[in-house]
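A quick write-up on the structure given underneath.
With one protein chain withheld, the remaining protein chains of the complex are depicted in position.
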């Protein structure tokens, strides 16, 4: 059993999810690698120390630059706001560390290109946290498409709907700050569905988008540098600030292979907590997925007998389904957190085998190009090629 | 085109549904018969006259005995409370009329036997209004089972849930009066699901039941002889009366061919307006139906490939599905009322062809035997054979 | 009871639906008007005569120009391909007839303007067949929005998905012929969801679209002038022709009041027979509708208690719901055809009251402007204002 010492930078929602997965992965997957929760890194000693203890880390540290240099660190796991990804990843690459990086990859294409170049030069393994690829139902959709069982793909249709900032009194936390987050749901949610589009259908060639900010001013945060979450955010009683990110971004797309796509993300769909629905229609069938029922995939086969056609609701918990042989018997569904376990298992497996993990930074760059082309198309009010 | 003069007895909910169907059937089905809405019969001249006009009847009359004797009447259509079915049907049979009779057939097995004997002696056509057989989704379920595509049947599971009398101030209308209705949901709703069990699976051999009356006294009706419906019932301000029917009846059953069944009906399932769900499990597959989504049938095939098993949601609106070639293109669902049109179309077709329509009074007798066996099993607290 | 003599032009799918509704409307709605199925008009005497008999028309005729002049005709009902609507409607208006016209209104904005001018000049009543407004669930959605119960509207999201021409051997019938149909699903399906957008949210100000034709050549029709339907179309064995309409059209939209919208229609979504899903998100709640479950409306209220939030599945069959008091008790759903009855009931009611029926040709013009702006935006690859 080979031990890999991990330094995790970030200790909020994603920090917890990664910590959990680092603990649980060896239980479910015998990859030959045992990840060690070595150092948890953050800026504020108080909550950081508590998190390190809660999440089972051996040490904690406030200077990530120092940590990524430590010779005893093998993997740098980046779970910080997007604006910091490039800098941290390039430093880690320079230090020869393998890198696991949360999504979205970066804020700009330029950053993404430099970061990709850095890891390629350093020859380290790199992987992005597009964890929905690790939902077994999405894995099954991919298998059906890749094996030709959906035929030629005509349509990709995705809507990622949330509602957590609909209250105008919800403060402008870092996710609503362009400098830190890149944009609003465009970077946070569209990056997910763009990744699924790249995974399931392939390259996107041209886009045109639209965005809107419904609530243009919000209370400032009471303690702005704490990286608050939707559950912990506190509004300042007196200060209003401008919101400089989108509340929703939608776009039309053309894929290189002839399919057409529609994408939409919002934080203003009342009642949709984390509703990520994806539909792919091909000449031989269709699949439909909704994250709120993540153990299910709906599948339509045009070759069904004429009297019994219909979307099948597949419980993607059969032993033949992706990842499931590591989990539970048929019908015993898995949860959100398990996708992180599947993800780290794939990461470790790739390291053991010496093959690049997927999706690597190349895929992230492609994703950033799409996001940036959409942003440009909005500014210029015209179709923009992804190049 | 052969004209058949119809006398319809009853002019409330079922009277309206039958009148509609008599009008619409020739539009959708070219059976060779044109039903004529000749006489509408009821007890109260005022509302009856209004109904006759609203529903397009040539005449109205208050004495059904006289009407069933009229030489110009060909078909007697009985849409009155169950306690009156036997007497009217026997009189109609004696007068040589074809008979369409609403469900449940009768109140007692003895009545059912006498009535069946009467129509057999008279040689007239007779059919019962178990209209759910005419839902295309149920017709498809029947085809799948009858053709062996579900294999050996193991389970029949039905729950017919309503909630329209949950308010304790809802008055004791005729449907809550044993003398008129036979019983509560047992006669009204269990008769429906027993009919579907007989249609889909076959004979029931033994039963044991349980019943309960949750609200034991209710306000009397303000105008008790008006045959009020759930929408028109008026409670008397001062008078309370005992409820002598069940609010719910459930029973276990064994089928002659080895399957087991569970049946439950209630008027106390909050939120379930008219929720009739039926599931049949066989060695090769399953079907599931819910009346609240009456255009859909869920179907599971055990021979699905291992990676894509799942219940298919079939929209039973394909041109190959029962009745649908008379209606609309795929995806344009039909409604509750259309089942009555399908039903009368089958009735007329049978008359034209000279073959007995299904389900006839023989099936109704079988149904009554099951209902009565359940009632006896409740009284005696033991299993009772259906014989 | 005032009789209105109707001339119906067209006798295929819509001809049947209208004929049915003209028969059934007086049964369910006492508007004071009795429509008379006077003349059925078409081009081919053989099938026309059969249809006239099947659908209960007194006469049939092949020259619509002559018929619309007849003094005994009160209403001209147009159920022909879109390219003919303007000419027929203008002739009918000139003859002083009231007009019911199927959707989409016309092929071009220019036609729509001239036609609107004609009916306004003539002072006749005019109404368009956007029948989904008459689905009770849509009516309820409208009430919730109009009464402010959804608050400020942020999002309108619609996808109208079908799959009936996915087989490349399906012939190029008239609906795939730009000259006759205007376009593909853009005119046929997007016109429906644009109408619902106008009804539920309001004016659309700017659009940008995308279209694709996946199958660029198809067999010619064996008998091209018969106006074949998806069920009757016959392919020519030898002749291939170009398809000059879209197979799918999607567009982004901005509403005048600040909401954003996404629209998509296709005939290439395998398994989606007639799947028209509409979602509206506002500051106080959301509604979701899917035509394949047309008796249901999902509704989310942001004021739900914190522990029991969730979309409610409303069976829109309560007596307080739009149109339902004319139909059946709660839980007994209505079907596709009933929307036509509701529609003609509204048409007749408006005539009796002397108030313009909704949606009139003004609304149709607005709809055409949106469709045409989308088409222009596709040609020019830029945002286009609706004006």
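Residue numbering begins at 1 within each chain, and the chains themselves are lettered A, B and C in the order written.
Note that in this section a residue touches a chain if its C-beta (ideal position, glycine included) is under 8 Å from a C-beta of that chain, and two chains touch if they have at least 3 such contacts.
Since we're looking at a predicted model, the values are computed, not measured.
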Full-complex touch with the removed chain, picking from A:45, A:146, A:179 or A:230, is A:230
Out of C:159, C:210, C:250 or C:314, which is the one that touches the chain we can't see? C:314
Among listed residues A:23, A:94 or A:222, the absent chain is touched only by A:23
Given that one chain is not shown, which residue among C:140, C:252, C:269 or C:378 touches it? C:140
Looking at the full complex, which residue from B:231, B:302 or B:379 touches the chain that isn't shown here? B:302
Tell me which stretches of chain A touch the chain missing from the display. 13, 17, 19-20, 23-24, 27-28, 30, 54-56, 162, 164, 229-231, 273-275, 291-296, 315, 317, 319, 327-338
Residues on chain B that touch the omitted chain in the whole complex? 154-155, 157, 159, 161, 163, 166, 208-210, 212, 214, 247-248, 250-252, 254, 258, 260, 262, 264, 266, 268-272, 279, 281-286, 300, 302, 309-311, 381-383
List the residues of chain C that touch the chain left out of this view. 140, 143-144, 298-299, 301, 304, 306-315, 318, 320-321
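Basically, only the chains that are shown with their structure count from here on.
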Considering only mean CA positions as chain centres, point out the chain farthest from chain C. A
Closest chain to the centre of mass proxy, which here is the mean CA position: C
If you average the Cα atoms of chain A and of chain B to get two centres, how far apart are those centres in Å? 54
With chain centres taken as the means of their Cα atoms, state the distance from chain A to chain C in Å. 41
Going by the contact rule already set, what residues in chain C reach two or more other chains? none
